[in-house]
Each structure stands twice: as structure tokens, then as C-alpha cells.
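The other protein chains are all here in position, but one chain of the complex has been omitted.
Per-chain residue numbering starts at 1, and chain names A, B and C are given in the order in which the chains are listed.
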Amino acid sequence: MPSSWGKIFRVSTFGESHGTSVGVVVDGVPAGLPFPEEEIQKDLTRRRPGQNDLTTPRDEKDRMVVESGVFEGKTTGSPILMKVNNQNTIGSDYDEMAHVFRPSHADYTYSEKYGHRAHVGGGRSSVRETIGRVAAAGLARVILENELGISTVGFVDSIGPIDSNITEDEYPISRDLVDQFPTRCPKASANEEMETLIRKLRDEGDSVGGVVKVVVRNLPPGLGDPVYDKLDADLAKAILSISACKGFEVGSGFSGTRQTGSTHNDEFYIEEGTGKVKTRTNRSGGIQGGISNGMDLVIRAAFKPTSTIKKEQKTINDQNKETILKAKGRHDPCVLPRAVPIVEAVVNLVLVDAYLYQRALQPKWFMKYANLNAIPNQ
Amino acid sequence: MPSSWGKIFRVSTFGESHGTSVGVVVDGVPAGLPFPEEEIQKDLTRRRPGQNDLTTPRDEKDRMVVESGVFEGKTTGSPILMKVNNQNTIGSDYDEMAHVFRPSHADYTYSEKYGHRAHVGGGRSSVRETIGRVAAAGLARVILENELGISTVGFVDSIGPIDSNITEDEYPISRDLVDQFPTRCPKASANEEMETLIRKLRDEGDSVGGVVKVVVRNLPPGLGDPVYDKLDADLAKAILSISACKGFEVGSGFSGTRQTGSTHNDEFYIEEGTGKVKTRTNRSGGIQGGISNGMDLVIRAAFKPTSTIKKEQKTINDQNKETILKAKGRHDPCVLPRAVPIVEAVVNLVLVDAYLYQRALQPKWFMKYANLNAIPNQ
Amino acid sequence: MPSSWGKIFRVSTFGESHGTSVGVVVDGVPAGLPFPEEEIQKDLTRRRPGQNDLTTPRDEKDRMVVESGVFEGKTTGSPILMKVNNQNTIGSDYDEMAHVFRPSHADYTYSEKYGHRAHVGGGRSSVRETIGRVAAAGLARVILENELGISTVGFVDSIGPIDSNITEDEYPISRDLVDQFPTRCPKASANEEMETLIRKLRDEGDSVGGVVKVVVRNLPPGLGDPVYDKLDADLAKAILSISACKGFEVGSGFSGTRQTGSTHNDEFYIEEGTGKVKTRTNRSGGIQGGISNGMDLVIRAAFKPTSTIKKEQKTINDQNKETILKAKGRHDPCVLPRAVPIVEAVVNLVLVDAYLYQRALQPKWFMKYANLNAIPNQ
Partner (left out) sequence: MPSSWGKIFRVSTFGESHGTSVGVVVDGVPAGLPFPEEEIQKDLTRRRPGQNDLTTPRDEKDRMVVESGVFEGKTTGSPILMKVNNQNTIGSDYDEMAHVFRPSHADYTYSEKYGHRAHVGGGRSSVRETIGRVAAAGLARVILENELGISTVGFVDSIGPIDSNITEDEYPISRDLVDQFPTRCPKASANEEMETLIRKLRDEGDSVGGVVKVVVRNLPPGLGDPVYDKLDADLAKAILSISACKGFEVGSGFSGTRQTGSTHNDEFYIEEGTGKVKTRTNRSGGIQGGISNGMDLVIRAAFKPTSTIKKEQKTINDQNKETILKAKGRHDPCVLPRAVPIVEAVVNLVLVDAYLYQRALQPKWFMKYANLNAIPNQ
């Protein structure tokens, strides 16, 4: 079950929703960095369910423990183990589902692939698996912020049929701002509509999907590695590897396919004052030829409605008999608010690895774009 | 410039559009397989430009040469080098562009990343790079067909504003059928409209984008590897690594996000007669939890309008001066018809690698699903 | 600090000698295997110091904890986290060494590479790092034993100037037999001499090196992957990655270089009765062209004398001043007895990965050589 990511900043996650712990080993971390334990904990807390009545009411504390790779507050260059102990045990809620395949869930495919049920809370297909990635990404985020000045901010762009209609000039500039909205859709009117919809569906035992958008600012040009590790290709993979994700777009995405080249192309110009190369529009979404071009990176991720719902559904059981399922347990009627920090996390994992790879091969690029004062001395 | 793909079936491409050759080294190929040289050549020929007046008029012959890894018509288990020699030399068409950054093209980002221009026909960002992938994928396709009975058929689903409106029951069942349509949109009415649009834009020196859809039939359940190498994640990466691709969807994709769980979930049932597990709908697109579920795999790939157009555009040059570009040379007004075999190719590369990995770890699965008569004896 | 091993059976270790824990995440484990917790614990216990007066007197309990990847006694296919919590804290013994570079130790090179001292018990350069590998290898060993009937037995072949002179027909047939000898040299006379030497050197505050030999029986022909992952190449890397190892030999090794081809070549013959292909001699050490040939695999690993000794030594400190070091703390006068299970472990990690890779590519080989009854059903 390949659970590792990255060419240099190497992330290996482990843990099931109802095992002892979930977490990550991060290898390929530069030595001598101040270890941002609080920042990482903050990211884990943002990912945590039970923060308001819109998400699953499990109140998991998700306190991170670091067991290796950090000494006297600094990274040592050794693999860093970060984990969160699971506090829930397998509830009787899951008993009923032990032998029934939930529609559109990973139950059946895990069973066919591995020959066993992953029924107990979803095993590795649980969103709880993302704890390891979020922890590793917290470290990545701080490296990117300190060394390149990059900022990554995600938000909910739509839930069900409700579009935020947030335009380019309204993109939120901080995660804190986004967090002021329970749905993480930083537009008051849309947020309110979304809240109403989610509560209604929750009460009906139903669920709904939506779209997360992420904007990365201050990315230098030059990140991403054609032809297989293009920045958008790695982002697409990272994002599709999140449970329930069914689509990915960069820049103009699917809607751009309806345009002509002359209306779609992003015209270059020289910014007055700074002399910087810019484009007047950003249909490229900050990436050209798989490489960042210095404009904002803009991507979208589509999440289907949560498949585990309380409404009755026809399905089959593991004896190949047709049956009726009415799921119990605690389930998110809408994963979108919680998906925001997860999508941000995998974006930061992709970016930090592209950055380290680029500085291996083109160190003069590094000396030009990085804040050398933030690099630990040897 | 990471140009390798795959955990086991390892594909490493090389070559620029105007270098000596483009091609691929494939390692991790089972020994003893009949080498399908003609099938591979057929795939390369389908990818070739100049097959009708809709695509770029370069008539590249694209004859494949095999230099290693095959002996007396069989694979030996050694790396297989397949390549196509380039016949074009750098034309004067490109001179003008040597110092100008084409809008929305990789010129500028290559320059920032590698410190040099890739102007000569696009270098590695040229679609000609895909020759290596298509050759490797031809071999992958034959393995998948012979050993698992899988068939992969792609087609053009939309061009610009023209939708094919091809429904699930109209999906074409063979590549030959698709190839009867110059646009590779296998619906007569849409094909005709698309042809007209492309010719009009070509005459205007403009270009247009579109969407490719791929359907994979007879995929057994169990392929794909959570959490990072989920089948849809690897597909997303493979497809986004194709030049000009800006979006990926599996199953219901972005439109599914607007639904509720109760309307979106795919109900399981037991097929009468065969006793097989099926779902009544296929919004999952054949993948649940990152693993194939035995239904048709259905994905979509969004391609932006070709960025190199003959119409005048404002841009900058490599001296950071603003200027006007009016590109010469031979450029595709619409890459969609040629994108079809390329998208099919990367899909087959993903599938064959998932298959070999699965048989490493779960050989009883292999003994259950594979046609053992097609496996070479030791 | 690349701490991962293997193409398919993927081992990622973590932990420092005086951090919270040391351990391993193993990914790429077939699902459905009975998890051999006791066997793994047995291997960890064999690796443990303090088993007799010849090794360092720390009595570390080394109780393994499993936190993921195992459910109801079986592997699930998910990453398996195994770890041992550290019981010792940083002692004052190490204070003195905090600023002094021990001769021939990793202190100085870690300092130059990572910009920090790994003085506290050696950090990742401590032999305690091997706990993760031994745990992972315990699982590998059981797979190899059950599915292929392979047995791996190591022993001490020499300590300092004392050679065991154990000949091919005297190779011990079980680990239990080896463990009856405190030095793990399974020849009574040599064992006794070695014990005396080690005690003498311990009392003098000195140390001594030696050689471990490992014999692997019942290996089928066909394991190992030219050209870079030849079986002997992977074994060499695995063994040289153990602290204090300075040399590796397979078969006739260095002494074979003094022979002629006609005296060195291993003549093939057909074994009467079984009809098996055998060689009359085994100077190849069971490997030809990087692939196992069905004869016993025989390798040797050279370990230098422990560098940390209590005798006074001239050295420098981290202020670049020359100084005198007289190390305190608990140090092995001779690592050889404890090196035996560690060398066996890395050998088994190499073998299991070669086995899984071979069954990915040549499944008919697998169906011929493996005990299919030991393979879990899907």
C-alpha cells in the first residue's frame, strides 16, 4: 500500500482510523531547522473534526507526539516520526457494516484487492489517514514560508449547487480569515446558504459534495519538473490521492477548453516599478509547461458527496447477497470544510519537494530566489 | 528533468523535438513476451501529425527502431530501447521566436528554470516527447489485452463549445471506430461541426481546446494502490503530465460535487446469470477508494487551446522588453484528435504498472484474474 | 537521511538511540499473512545487548509495539509500524563527549554534514538504529521460510586474530545452535579463545573486530536483478550500511582473486536422484551474474574494532583544539556476537524484496518455486 511521497522530502504515512495511532515518518528534512511544533499542531487542529456542528461530532484531540529526528528544538536531519494516538475504539456502530459493502465506498474494492474488509472505520481509506500528511505538510509549509515567502490559502468554492462566486480579486489572503467561516467559504452570503444546506442534509441523513480552491502566492518561477513531475501533474496526483476527490483543475481547467487560443493565452508584460515579468490574465493558473511562472498558483479539487449516509440504500453483503443498508455512526454530511486544510497540505508537500529538487540541480536559482538568512548554517 | 514513470514497468523517455531522436527505455518488462512491434508501430502512427488537414501538416514518418531488449522476437527481460529518429531540422520558422516568449507557452518557465531557451520546436515541452510514452504504452496495451482482456478506448468528447453529448451507452467500443472520424469524435453530427470550427480557426491563425474521454473496459477489481498510488491519483498525474492538459475528472468529476450522497452513490447488485458484483450507475467511474471496482473506468482530460497561434499577440522578449509576436511555423489549431492516443497511452502505462505491482503482492489475485495461458513460461 | 530500503517490501526506519523510540514502517507487505509477532520479538531479543558479560551491560528490554497494519492477527496490506520505546535517558556519561570528536567515530562527519553533533549515544549512527531493520526482517524471514523454505543462519567466523576455521561442511544449520555459544562462533575451541580475548580487552578498555559469515540454504535459482540490483550488489549495500562494517565478500571473495579460472570455476553436474542442477564446488557463493543459482548463498562481512574505547586517545574537540579523550559509558568491546542477527536481518530484507520483485515480473517462476499453500487467498 504505497504510502510514501516525494523525491527528497520523503513522507511515509501509517495508521488506520481505529488502530493505535496514525502518523508519518518524514525523511529528507534539512538539518538545523527550528522545528515548528506549534505550527504543525495548529494545522492538525484545523484538520480535526468536531470544530463546529457542521462536521462529524467526534471530538478527537489530535495531540501530536514527536518521537525522533528533533533534538533541542531543531531538526537533526534524521527521519522525523510524528504521530497522533487514536482515542476512539471500534464502536458497535460499525458492527452492522462489518459484512455489508457501503455503496460508493472503498469497502468492496479493499475486499477484492486485499482479501479483507477495511470496515472498521474505513481503515486506511478513512480521512483520518491524512493526519500524517497534514503533520508533514506543516513542516513543509514553514520551510516554504521562511525560505521562499510562499503562502498557501485554500477555501471552499462551492458546496452542492451553491457557488461562492468568489472572484480573483476576492481570494482570501490568509487561512485565519477563511477560518472565520464555519464552511470555510469566505463569503458571508454563500457561507450562510451552505450552512443551511448542510444542516438540512445532515438532518435527512444525507450528504453533499463541493469544490475546494487553493491559491498559492509568491511562488518563484522555476518550480516543477517536466516531463513526469510537472508541478500540475504532481499536484493532480497529490490531490486525487485524497479520499472522495474526483477531479482536479489548474487555472482555467475544463472551462478553458471552450476558448480559443487568442482569448485564452496569458499576455506577458513587464510590471512597472518592479520590472518583474507578469501576465495580464492568469488562465494558466501559475503554471506553464509544468513549471511555475511566478503568478499565483490556482487549483481546484472536486469532492463527491460523502458516501456513508444514514438514509437507506440498496447494496450487497460479503456473502454476495443483496441487502439494505442504513448506516449508523458519526459521519460528515459534508467534508468540504475539513478538506480545505488537507488540500493545502498536499499542495505544500508537492511544493517543498519541487523546491528541494530544484536546489539540487540549479543551485544558482536557489541563491537567487531563496532567503539565505533562513537557511541553517552548516 | 524527471522523465521516468512506474514502480515496476519503468518507462524513461528522452529526446527533444529537433534533436537526433526521441524515444524511451522500458525496464521491468517480463521476459519471454512476444514483442508486438507492429502493434506499437500502429499506436505511433495513430499519434503522428499530418494524417488529415485538421492537424499540423508535418508528415513525420515516425518509424520505430528497437535497439535492445528484444531477441528473436521476444522480450529478454532487459531494458528495451525504442526510438524514432527526427527528420526535421530546425527551420527558420523558429528563428523569430528564438528571443520572444510565446504567451502561455513553456518558453519563459524553461528559461527561468534551466537558464536556457527551449525555443527550438519546444524542446522537451513539444508534444513530440510523447512518442516515447506511446511506444512504451503500446507494449503495455498488448500485455493488458492478452493477460487481463482489458480494452482502452478514448475519444474526443468536446471541442471548444461543441459537446459530443455521447452518452454512456454510446461509448465507442473500438479505436478503429473512433479513427473513422477525422476529429476522433465518434458522433457524425458533432464531428462535422468540430471539423468546421477547426478549419475556421486554422484559417484565422487561431486555435481551440477540448476534452478527451477514455473508457477502459473489463478491468478486474483490485487495481490501484492507496494511499499515494491510488489508481485515479496515478491517472491524474499521468494525464496532467501531457502538455496543455489543465484538468482531470474520474466518473462524475466536478458535476458530481453538486449532488447529494443519496442520489450520487452507486448501488451494488448481483448480476443475474454471471453472479458478478456490479453497480447500477457508475458515477464512481470504475474506481472506489483508489482501487478499480470492476466497472468501466471512465476519465476525462481537459486540453487548453494550443498556445502557439499565428494571430498577433503582445508579449515580452528575453531582454525583458515588451514586443509583438506573430508566430510562424506549423502548429496544430486543435490538439484534441492527436491527444486521444496519447491519453490512452498514459492510461495504459498506469494500468500495467498497477497490474504488475498487484501481482507482486497478491499473487492469488493474479491467479484468479489473469489468463495464465498468456503468461510466458519460465 | 535516506532511511528506506526496498523496491516493493519497503522498509523505512526511524529513531535515535536516546530519542523516544526506534522502529520501522514496513510498506508493501502482502495482505492476509498471519503476523509473526513472537518470531519478530525473538529476533529483537537476539539483537539485544546485555545477554551475557561479553556485550554492553545495558539491559534494554526491547519490547516491540505494533501500532498499525495488523488486524486480528493478520497483515492488512497497510503500512506496519513496529517500534521499541527507549528506556535509557541521556546519561552524564555522554557529557564529556559532547564536545569531543571520538576517533574513527561518526561524530566529526555528522557534525560536518548536518552541522550538529550526534553525540548523545551516537544518534542514528548507534547500533540501536538496527532495531527497525531487525523487526522488519523478522517478518521477511517468516515469509521466506514459509513460502520458499529458505533458512538464513549467520555466525562469527573470526574475532581479532582468532579464526574459527569452520569449513563448509561444518556450517551451523540453525540459529539456535549458534546461540549456544556466547560469541556466536559455533566451534567450542575458537569460542573459548574468543571469550578470553574479549574479556581481556574489555578489562583493558579496548576493543576488537571480526568477521561474520552468513549461509542461506534452499534459495531457489533466479533471485536478484541485474544490472544494478544484482543479489550480491544489494547484499553488499545492505551489509555495508551496518555501522562499523568495512568489507563484504561473496563466495571466494578476495582469496578467489588469486586463483586461475580453471581452478576457480564451479563445475555443474546433475544431482543423482533429484535431477537437480548443482555445482561441485561453491566458489560463486550461490550467485552467478548477480542471480542466485540454487546453491547455498555464502557471504562474509568485516567489522572493525569498536571505535569508542575507554583507553586514552588523542583527538580534537568541536572548537578545533587538540585534546585527550578517555570515553566513559557502556560500550561493546566486541560487536561481533550482536552483529550476527543484524547481518542475517539485512540479508533477509534483500531476499524478500528480490522475491517479490521476481514474482511481479516472472509469475510462472513463482508458481514453480513457491509453496502456494502458504500464500494467503484473496
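Throughout what follows, a residue touches a chain if its C-beta (ideal position, glycine included) is under 8 Å from a C-beta of that chain, and two chains touch if they have at least 3 such contacts.
Values in this document were obtained by computation on a predicted structure and should not be read as measured data.
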Residue, one of B:E38, B:D53, B:E67 or B:E170, that touches the chain absent here: B:E67
From B:I40, B:L54, B:L81 or B:V212, residue that would touch the chain that is not displayed: B:L81
Touch with the omitted chain, as defined above, among B:G19, B:P182 or B:G329: B:G19
Chain A residues touching the omitted chain (full complex): 7-8, 28-31, 77, 222, 356-357, 359-368, 370, 375-378
Residues from chain C at the interface with the omitted partner, ascending: 1-5, 7, 13, 101, 103-106, 108-110, 112-115, 124-125, 129, 158, 160-161, 201, 206-211, 221-230, 232-241, 243, 245-254, 256-262, 264-270, 275, 277, 279, 283-285, 287-294, 300, 302-309, 311, 313-316, 320-322, 357-358, 362, 364-365
Where the missing chain touches chain B, by residue: 1-4, 10, 12-16, 19-23, 25, 27-28, 31-32, 65-69, 71, 74, 76-81, 83, 112-116, 118, 120, 123-124, 376-378
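Following the convention adopted for this analysis, only the chains that are shown with their structure count from here on.
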Centroid distance [mean C-alpha coordinates] between chain C and chain A, Å: 39
Separation of mean Cα positions, chain C and chain B [Å, integer]: 45
Residues of chain C touching at least two other chains: 28, 31, 77, 376-378
